[in-house]
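In this view, the complex is presented without one of its protein chains, the others remaining in place.
Take a look at chain A:
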Amino acid sequence: MTVQVGARREEVPWYKSLRHIFTTTHHTHIGMLYIAFSFIFLLVGGAMALLMRWELAKAGASFLEPSTYASLFTVHGTLMIFFWATPVFFGFANYLLPKMIGAPDLYYPKLNALSFWLLPVAAALLLLGWPAIGWTGYAPLSVTEPGVGVDMWILSLHIAGTSSIIGSLNFIVTTWRLRNPRVTWSNLPLFVWSMIVTAFIVILAVPVLAFGLTLLLLDRNFGTNFYITPEGDPILWQHLFWFFGHPEVYILVLPAFGLLSEILPRLVKRPIYGYKMIAYSTIMIGVLSFGVWAHHMFTTGLSIRALAPFMIITMTIAIPTGIKVINWEATLVGARIRYNTPTLFSLSAIASMIVGGITGVFHAGIPVDWQLQDTYWVVGHFHLVLFGVISQVAFAGIYYYYPIFTKRMYSETLGKVHFATANIGQYLLYGSMLALGLMGMPRRYFDYLPEFQPLNTLASFGAFVIGIGTLLFVINLLVSWRLGPKAGEDPWEAEKTGQPDFLGEYYNKLDQMKKEEAPQQDVQPKQ
C-alpha cells in the first residue's frame, strides 16, 4: 500500500485524488490530513471567537441572543482544545516521529488512519449538537439541560477521546519497537520525548473523562443520579472532569514544548542547552500533572486541609516548566540568531510562556484564586498559553517544516506580518482580559457592567487583529504551495550544522551508505 502510494506520487500528488485521501495509511499523508483538519477548525473556532468579541465590543445586547452566546463559547472551547490544539500536534507527530526515530511508518498504519477519520465524525457531532453548557459541562446544569445537544457533545468527546487514545498507543509502540538502534533514550529527539510523555498522559487521563461522560449520559437518559442530589453529588463531576482536565492542559502544551526544543536549536544553529534537563522536566511535568486537578476547585467549599496539597503541587509543577524556559534561553545565549518567521514565532512563544506561565502560578495561592477564579484573568491566562505558546509554536512548526512538507518556501514578508499581528493582537486581547479579571469581570458573561466597556472594546480590537493575521497565514500557506520558490533538501542548513532534522533517517542513510561502501567514519550529530 505505502509503496504504491509512494510510486504514484510522482505523477499525481496523493492529495489530489479523493480515493487516496480516504484510503491512505502512510504516516506523512495522515500527518498532513491531521494538520489540514486542525487548520479548518482553527478557522471555525476563530470565527466563533470573533462573533463573541463583536458582541462584547459594546455593552448591552448587539446582535446575539444570550443562549447563542453560551453555545458559541461552549463550542469554541471544545473545538479549539479537541479539534485544533490536540490534532495539530498529533499531525506533527505523525509526520515527524517516524522520521525522527528512523521508522518506515507507524507501527499500526491502519489504526492510525482510523484515529484520524474518527475526528471529523466527532467534530460533526459537536457542531450539530450545539450545546450551551460551557466546555467544562458542570453538572447539574449539564444534566438538566433539555434537548439532545449535550448528548451529542458527550458522544463527540467519547469519539475524540478514542481517537487520541489509539493515536497515543501507536506513538508509544512505534517508539519502542521501530527505532533505529542508534537512536537511544539518551539521544532521542526532544519532540519524541514529549510525545511519549503526552501519549502516556492521554492513556491515563482520557479514560477517566470517558467514565465521567458515561455517567453523565446515564444521568441524562436513564434516570441514574450520579451527579444529582440527594443521592449523588455534582462535585463528583468536577473531580472526574478535572482529573482529566488538568493533565489535558499538559497533553496540549508538552508537544508544543517538544517541537520548540526541536526547531529552536536548528534555527539558531546551536545545539539545545541542557538536553537531559529538558527530557527529565518533561517526565516530571507528566507525573505532577496528575496531582493538581483540585486547583480548579478551590472555591467549591472543600476543606482547606484537602486543598493545601494541591496548592503545593501546583507551585511545584511550575519549576520543571521554568527549567525548560531557562534552557531555551541558554540555547540563545551567544548564538547568531536568524530573524526569520519560525525563529520570531519561537522567540515570541517563549515570551508568551513567561507571561502566560506567571499569570497561572498566581492561582496556586488559594486566597488569590478566590479572587481570580472564573474571572477574565483565567481566560487571559490560558489563552496566553493556548494561543501565545501552543498555537504560536504550531505556527513556528508549520513555517519551519513547510519547505520539508511541500518542497516549497512560504512568503517571508507575509510570515512577518503574521508574526506582528499575532503578537500585537495577543497582548491587546489577552492583556485586556487579564486587566478585566483583576477588575472583577466574571467569565462567560454575555453583558457586563459599564466600567468594563473600554477594555472590552480594546480586547475586541485585538481579536480582530489576530483574526486578520491568521487569515493572511492561511493564504500564505495555500498560495505558496502552488507559487512559492522551490526549497532545497536541507532548507535550514540543519544537517550542515550537525543537527539533522530527522535523526533516525540520518542514521538510516549512514547505515545504507555503510552497507554500500566500505565502512567509513561518520560524524556524530550533536544533540
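Quick notes
Basically, a residue touches a chain if its C-beta (ideal position, glycine included) is under 8 Å from a C-beta of that chain, and two chains touch if they have at least 3 such contacts; residues count from 1.
Keep this in mind: contacts and distances are computed from a predicted model.
From the set "ABC-2 type transport system permease protein", "Cobalamin B12-binding domain-containing protein", "Cytochrome c oxidase subunit II" or "Methylmalonyl Co-A mutase-associated GTPase MeaB", the protein name that UniProt assigns to the chain left out of the figure is "Cytochrome c oxidase subunit II". Which of A:Pro120, A:Gly134 or A:Pro207 touches the hidden chain is settled by the complete complex: it is A:Gly134. The residue touching the chain not shown here, chosen from A:Ala279, A:Ile323, A:Ala396 or A:Ala494, is A:Ile323. Remark: the omitted chain is touched by one listed residue; of A:Tyr107, A:Phe241 or A:Tyr273 this is A:Tyr273.
Listed here are the chain A residues that touch the chain not shown: 65-67, 69-70, 132-134, 136, 138-141, 144, 229-230, 233-235, 273-274, 277, 299-301, 304, 308, 311-312, 315-316, 318-319, 322-323, 326-327, 330, 333, 364-368, 370-371, 373-375, 439-440, 442-449.
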